[in-house]
Each structure stands twice: as structure tokens, then as C-alpha cells.
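A short write-up of the structure that comes next.
The other protein chains are all here in position, but one chain of the complex has been omitted.
Then we have subunit A:
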Amino acid sequence: MADVTQNSGPDTRFELIVNFWRHFRTNKGAVAGLIFFLTLVVIALGASVFAPHSPIEQYRDALLLPPAWQEGGSWSYVLGTDAVGRDLLSRLIYGSQFSLFIGVVVVSVALVVGVCLGLVAGTFGGWVDTIIMRIMDIILAFPSLLLALVLVAILGPSLLNAMIAIAIVQQPYYVRLTRASVMSEMSREYVMAARVSGVGTLRLMFVTVLPNCMAPLIVQAALSFSTAILDAAALGFLGMGAQPPQPEWGTMLAESREFILRAPWVVTFPGIAILTTVLAINLIGDGLRDALDPKLKRS
């Protein structure tokens, strides 16, 4: 009997994943989003292989060339070139590295910091809880993009600082979610049992309780991955994110603004890249929510 219960650990975990995938698979949008996202990851990782040109090389004899299928376009620059003769397709391909990197860094930082603060607030309660939650309220009182802008103004405009600012703006959501689920888990019998058997506070927080709070956190991570990409692009667009000549999609849009009527393609493609990437991640997020959280399941 004892053996069976011991073995059931990994088994149930495997079953959980299979079960999750069975739910996730039924959502066609989410699967499409996942395929798109994985393709993007491959493109970003192999950017140097896929990109026909260097992202910052300026071809002075090919300024503002239209896409290949338009009159005057050339197949050596499939999506055309920008105002200083850089190949748009190559810049977009390299730009995917930025967006994914921003998403990964922002979500990791916000998640780790937010979960730790939320665990502390939910486990200890009292004045610790009050202080943490009031600070989160203060962060949430500011519109997030505005706060991120001001933080970048303090830190100085760069991609790294933009990521730090966005992570700071996003982590209150993780704190709130973690705290709420920790508080509801704390009254459960299994936590009581763990306490009685003498489990230390740290182990109780991270090993006993945290795994049972993961579902909403995973959904939130997907949502904030897409928000991070959008916000970073917005900061780049305002000149406060990645700096030229970095081929970040938002920064590319900012550079192309003065040519919008003369050369619409330099505006169109980076935007499509942002929109489709964010849309794909949001589709995955919706699918995750439906599969992981039956309470929120949309019928």
C-alpha cells in the first residue's frame, strides 16, 4: 500500500499533463497559436540562418525599396528596405529575438519576485501582508505604461531598463494572485497535516502550497508575456525602449513614422509582426485558462 502511494506521485503528474493536453488540444485557436509561437522560437533561434541579410547593414543603392511583389521591388529584399537601405525581412527576423527575449525576461522576473512576495504575504499575514499589499496598490494606482515610461526616464532609455520597468509594473498581479490562492490553500487539511508533522515554513510555502497555486499563475504568465511584448514595443515606439539601430519591432515603427505615406510597407510589416505574435500568445493564454482552470472555463 505504501509503495503504491509513493509511486502515484509521478504517475498522477504525468496523467495531469496528458489530461491537460487533451483539454488544450480541443481548442483550435490555442493550438494554432502554439504552432505559430513555436515557429517564431525556431526563427528567433536560427535568425542568422534564416535572415538573408544583416539586420544593420545599410545598402545605400536600395533605399526605401518596396516589397518584391510591388513594382520596383527586388527579390533580394523580399519585404523591401527602410529609409537607410536595411533589409526589412532580416530586421523583422532578428526582431523576433528581441520580442521573445523581452517576454521571457519580464515574465521570469515578475513571476519570481511576485510569487515570493505573494507567498510571504499570504503565509505570514498581519503587518507583513499589509505592507506588501499596500505597496502593490500604489504601483497599481498608476497606469502601467505611464509608470513604465517614468521609470525608464529615471533609469535612462535602453532595452534593459525598459524590461526592468515593465517587470516592476507587472509583478503586482502575480503578488495578488499568489496571495489569494495561498490564503485559500492555507485552510485546507493537507496544509494543516503538513504543519502538524513539523514541516518548516519555507518548505511549507514552496513545496507544499505553491504547486497547488500554479494554475492561475501559468495563465497570468501567458497573458503578461504578451503584455510585456506590447509594452516594450510601445516604449520602443516612444523612443524609450530599445535604441536604434537595434531591430526591435516597436523601435522600427518609430523610425518609419515619417515615411508612412511614402513607404507604407516600412510601417505595415513590423506592426503585423507585433500583432500576430501577441495574438498567438493570447490564444495560447485563453487555451491554458480553459484547460487548467475549469472554474473559468468558457462554455
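One rule holds for everything that comes next: contacts are C-beta pairs under 8 Å (C-beta built on N, C-alpha and C of every residue); 3 or more make two chains touch, one makes a residue touch a chain; residues count from 1.
FYI, contacts and distances are computed from a predicted model.
The chain not displayed here is annotated in its UniProt record as "Dipeptide transport system permease protein", chosen from "assimilatory sulfite reductase (ferredoxin)", "Dipeptide transport system permease protein", "NADH dehydrogenase subunit L" or "GH26 domain-containing protein".
For the chain left out of this panel, the touching residue among A:L159, A:A234 or A:L288 is A:A234.
Among A:G126, A:G156 or A:G198, only A:G156 touches the chain left out of the display. Of the options A:L40, A:A228 or A:L253, the residue whose C-beta touches the omitted chain is A:L253.
Touch with the chain that is not drawn comes from one residue among A:S54, A:S158, A:Q243 or A:T268, which is A:T268. Of the residues in subunit A, those that touch the hidden partner chain are 29, 134-135, 137-138, 141-146, 149-150, 153-154, 156, 226, 230, 233-234, 237-240, 250, 253, 257, 260-261, 264, 267-268, 270-271, 274-275, 278-279, 282-283, 286, 298-299.
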